[in-house]
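Heads up, one of the protein chains got dropped from this complex, but the rest are sitting where they should.
Up next, chain A:
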Amino acid sequence: MFLYNLSLQPTTAISAAILGHFSGEKQQEIVVVRQQRLELWHPNTATGKISIVHSEDIFCRIRNIAQFRLTGGSKDYIMMAADTGALAVLEYNPKKKQFNTIQYHEFGRTGLRRLIPGQYVAADPRGRAVMIAGAERSKLVYIVTRDSEANLMLASPLEANKAHSICFDIVGVDVGYENPIFAAIETNYEDMDTDFTGQGLERSEKLLVYYELDLGLNHVVRKWSTPVSKTANKLIALPGSTDGPSGVLVCSEGFIEYKHAIGTTATHKVPIPRRVNPLEDKSRGLMIISSAVHRMKNAFFILAQADTGDLYKVTVEYADNTVSRVGIKYFDTIAPASTIRILRAGFLFAANADGGNHQFYQFENLGDEIDSEEYYSVDGEDTQLIELAYFQPHELSSLGLVDEIESLCPVLKSQVLNIAEEESPQIYALCGRGARSSLKIIRHGLEVSELAVSELPGTPKTVWTVKKRDADEFDDYIVVSFLDATLVLSVGEEVEEVTDSGLLNTAPTLCLNRLDGDGIVQVTPRAVRHILADGRVNEWLPPQNREINCATANNRQVVVSLSRTGGQSIYFELDSQLGVLREHEERLHIGNDATCVSLSPIPEGRLHAAFLAVGCEDQTVRVFSLDPQRCLEPLSMQAVAEVAHSIEIVDQLSTLILYMGLRNGLLMRANVDTTSGELDDTRTRLLGTRAIQLCKARINGTNAVLALSSSPWLCHAYQGRLRTTPLSYDTLDFASGFISEQCAEGVVCVSGDTLRILTIDRLDSVFNQASIPLSYTPRDFVLNDASRHFAIIESEHAHMSTSLFKRGLFESGAVENNEEAEGAVLPPEQFGLIRSKAGDWASLIRVLNPFDGESTQTIELEENTAAISIVQVSFTNHEVANPHDKFLAVGCVTSMTLKPRGFESASIRLYRWNNEGTGLELVHVTPVDDIPQALMSFNGMLLVGIGRALRLYDLGIKRLLKKAQTMVAPNTITALHPHPTSTERFFIADVQESIQLATFNQNTRNFHVILDDTLPRYITSFHVLGDGDTVIAGDKFGNLFGIRSPESVSKSLDADPTGNRLIYEKPKLGGSAYRWNSIAEYHVGDIVTSLTTCSLSAGSRPIIFYTTLLGSLQVAIPFVSQGDVDFFRSLELNMRKHRPPTSGRDHLTYRSAFMPVRSVIDGDLCEQYYMLDEEKRELVSDDVDRTQQDIFKKLEDMRSLFAF
């Protein structure tokens, strides 16, 4: 088996984000880190929308980034700390649209290590130095200078190591132009390791340390240190010099403290206000998890966010660089963010890593108007006592949500199903956590936003948009053509019908276009009408008994073709002196009737289109020259499988592309040579069942073609390649590009008897999601095939349900009745769930209809019980069960603690589906002696993994009846999977010890392990391929691997399914007698949460599809021919050689981070071929020994044949 791994959707969680002018322009931009990707986002402050400008996979674990600007510079650089063992300085090149490494300094080994710097990076606010630190001991300081060409240079690093010290955070202190200072929170464990009294941890202290870089002496000194709280976790640097008091705010659990080396004798310590909650755990302090400092003229504004999601405004009052008072006030509540950033234009960007979407807010005020108490630091020496401060949370009042970027993170489980019975299957994913959990239904297709829908009198055929004057910015008319009439709508404040446009409205319109000189050409079956600027109309009429059946025009040329004339076409050209259309003396005779015509786009600097393409009844598409010297000379011909219904020539990626939509729903695409008009590099793709109508439009500033078949598709260029993507929208009949004040790049289209205006905003994600909110973190789900309802188990640790909270309030006497208790519950969507202590669980079982999002039943589990596993099961014990009954077994555990693993009691709850599969009724509860983490339906019985043991249960009247039990797993069984064909065999996943193949012996009622693995692998999910011998699995360290049973074992088991011959063989090396063979290894870089095999679009081959925790959707495509394997191997090798990742990490070692990569090609690296410049492409194609077009074709085929 050889696999081609491709990410269909890259990771969506954001772990860090920085703000700056990375293109060197006035506009502020955001650079975000998405696991192994670096992306540049462009917030549009006029519209409040964020768009992704550039996204690049750099094949390393990015751990932190800092924004850096040289003194006096105007462009920001990116300082990147990753697992590369190096400091990389990156720059964004807006012309080439890529990140460039401008400085790269290696200092250690690669990998996520504790002693190698790379965990933290901080820059001097004045742009003179940068510090990079590891989790323990090491800190390096680089002086950053300019060379004679004003390029950024890194000097040799200066060490500021301190052995045995653990670093919690570092930050660059703003000290103006004095020697740069970096502040760090550290603890030292040296004494603890040798303190035998057991008091070490209590005696230790946490320090705030100032490291000063002496620019004169070129060394770093530990200048100053002061003890801070043992719970200090985060530093916020304050502006210094002329802008502020300098120094840092030290955030600890429960309070924030101001500290600075100079002039701080008084303490300034404010508590972080807490939500009023009578049931709170007072010992748990709030922790600041993200912060933003916004500098304004003569002032600054600090926002800090606690892990509840509450934002606080922190004020620092100072005079003469001495702080007099620190204040804190509740500001607003948003989802807990990994990073918050404040834009100068008054926006807040909140990147999310804890579930939920990334959000973009606009400031409505700075929190001054809000009636919430502000707490101030008390002047004095008393640092011990901080009383608890409280506030009453309120709805969003200072921030307004303006845009959201969808994020799948975390994806906990997913299934690929086609229960909606669409052309291609949908992905059902359990996403999010806590109050932001949801079931997401993910479909392949671009998201379309609908601006307007209006009914029309009758069924329109086509729609056109046109400007009146050449200089106009927006379209003036929307012209809708019916079977025998034309409706002209003018676009203005309102869209209304007009009759004075000069356009003929008693006949259908075949083609409409603006002509130079403020004219409009309208082609109807019986005339070519040129409407001049002054309202006069010049008409050209076809011969008697002949009608025009198709036409095309640009702003200087018009071509019409007559029906039943053997493809006679007339070519008109605008006479620029007279301003009238002039018929070309020769006519084009093709010999077959034309079905569609199209003009090529006018090249820049020219007046005329060079080519005319004609689709003919004889199943050909022909290209003719429109060059004045050789006008209407045939240039090339392409035979097509069916008669072309519609054709378009567009300029994409600086090549002319001819799109041919055929009557049978096939879309063909060919490149047109710009000088000879030859067609080459033809591709074909089936889009639907209807004849394809092609329509030009401009999307995201590029030329695109809408291909409208039974579903709409968009053909556009994205990151250097051509992409054909479906739109998630209804069937459309015809469309035209539309520019108006309200939408800069819209599309007006007709569908049935409606006129619609649409926009396609986002091209970066080819998936769109529908989201159904859930209550708690979802853990697993199963589908009831008959009713097509999902049963979902949700459970949440250390939180309580609202009903429990209400009861608690009532019992504690905080409220007097139920209504008051109801009022005390904050809406969880904004404020999150109510926290409780560790060991408490809130959990429920839900039956959900995915079509309308309605929960038909929710069973809230009482008494601190959590549901942890679920399976659908049917029993063959017909004495007890009705043969048609379907059951649901749910593994439950009461009062489970995580560290150490423990519980009070555990049980298996058995439910019966009722109400035609829309509800559940409890049959009985069976207590078990350990946590039932894995369940499986097995030969009409229930197989349960309980700790190390496998246990087989049959259905009884009062409880489940134990039928067999064997200790099999080395540690804990976490998952079970049936064998695809055999009823005796199944697969067991262990929490640490990989996968085992086991059999059940009916006679002895024993389970036997036949195969186990040589490597300890911490399985998170696995799937058995159809052959029954191959297992694909993912582990906790982000690896994907394949294992296969040895041939002798498979043969023996096929001959004797009970495995009797194998189970008595002598165990080998403390395990079973046989071992799996490893057949594939690949480091994905993110934990695989669900694996399955499926075919993703109608008619494509089955592939391995998997989702990862941080929200990526990926596929592993098995190669079918050795030729392809050799080709992609060679391509991957040469891509590694000629385009090493921007991060500087060696691609091969990255993919082999835990195990050497085996039999897997990285498709993401191969696809970067599209983004190479011409020179590099040539180099790679020479080395691969294929033409560029061959490589493009291969890459595209891998996607279009197997995925999308």
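We take it that a residue touches a chain if its C-beta (ideal position, glycine included) is under 8 Å from a C-beta of that chain, and two chains touch if they have at least 3 such contacts; residues count from 1.
Quick note on the criterion: contacts and distances are computed from a predicted model.
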Among "Splicing factor subunit", "Histidine-containing phosphotransfer protein", "Ubiquitin-conjugating enzyme E2 2" or "Two-component response regulator", the UniProt name of the subunit that does not appear here: "Splicing factor subunit"
From A:52, A:112, A:495 or A:1148, residue that would touch the chain that is not displayed: A:112
Of A:102, A:166, A:653 or A:1025, the residue in touch with the unshown chain: A:166
Residue, one of A:233, A:620, A:939 or A:1093, that touches the chain absent here: A:233
Chain not shown, touching residues in chain A: 13, 15, 35, 61, 63, 83, 112-115, 118-119, 135-137, 163, 166, 168, 187, 189, 192-201, 204, 233, 287, 289-290, 307, 336, 338, 353-354, 409-410, 412, 433-434, 777, 796-799, 838, 898, 1036-1038, 1085-1087, 1108-1110
